[in-house]
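Note that one protein chain is taken out, while the other chains of the complex remain in position.
And now, chain A:
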Amino acid sequence: MYAAGLPRCSVVIADVYKLLSEVPDPEIPILSIADLGIVRDVVIDGEKVTVTLTPTYSACPATEVIEASVYEHLRANGITDVHVHRALSPPWTTDWISAEGRRKLAEYGIAPPAGSTAKKSLRGDDLRIACPRCHSTNSVKVSEFGSTPCKAAYKCGDCLEPFEYFKCI
């Protein structure tokens, strides 16, 4: 029961989260921004919807594209009063990538971040990264830096395929 005179809210938080889970990351489109873990908060105030996002890297070129996609997708679905807020703190970490996101990355051919940032991966110690194709851990790092700041280049010693690894940061 709604108290008389109180404005009824036509937008439901769960719907907004569902819509956000349909917005792809422009650089790894199999991942949604929800999978990536950059959606920090959704606040609904009457008709006004405020979405808080945390950029992955300082200069991630996708940040502005993602913000524009959020506006566009929510508006296309009837939510007109959309505000996107950028929150730097706490800083994004690969620990926030969801289990679903990790599964999708591996399926796509990108090895997901190994372990959590609390572990030695942050110090750059060499890790046994499983090849996303044949699952062998007999892999070698070719380069710590790949096509985007978030990825490193690896090669599998068994199936010999090169692959990308989403760095743990």
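Assume contacts are C-beta pairs under 8 Å (C-beta built on N, C-alpha and C of every residue); 3 or more make two chains touch, one makes a residue touch a chain; residues count from 1.
The criterion applied here is as follows: contacts and distances are computed from a predicted model.
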{"item": "Name under which UniProt lists the unshown chain, selected from \"ABC transporter ATP-binding protein\", \"Phenylacetate-CoA oxygenase subunit PaaI\", \"Anaerobic dimethyl sulfoxide reductase chain B\" or \"Phenylalanine--tRNA ligase beta subunit\"", "value": "\"Phenylacetate-CoA oxygenase subunit PaaI\""}
{"item": "Candidates A:Ile44, A:Val142 or A:Cys159 - the one touching the absent chain", "value": "A:Val142"}
{"item": "Hidden-chain contact residue, picked from the options A:Ala14, A:Ala59, A:Ala76 or A:Ala99", "value": "A:Ala59"}
{"item": "Interface residues of chain A (partner: the chain not displayed)", "value": "55, 57-61, 88-92, 122, 124, 142-149, 153, 169"}
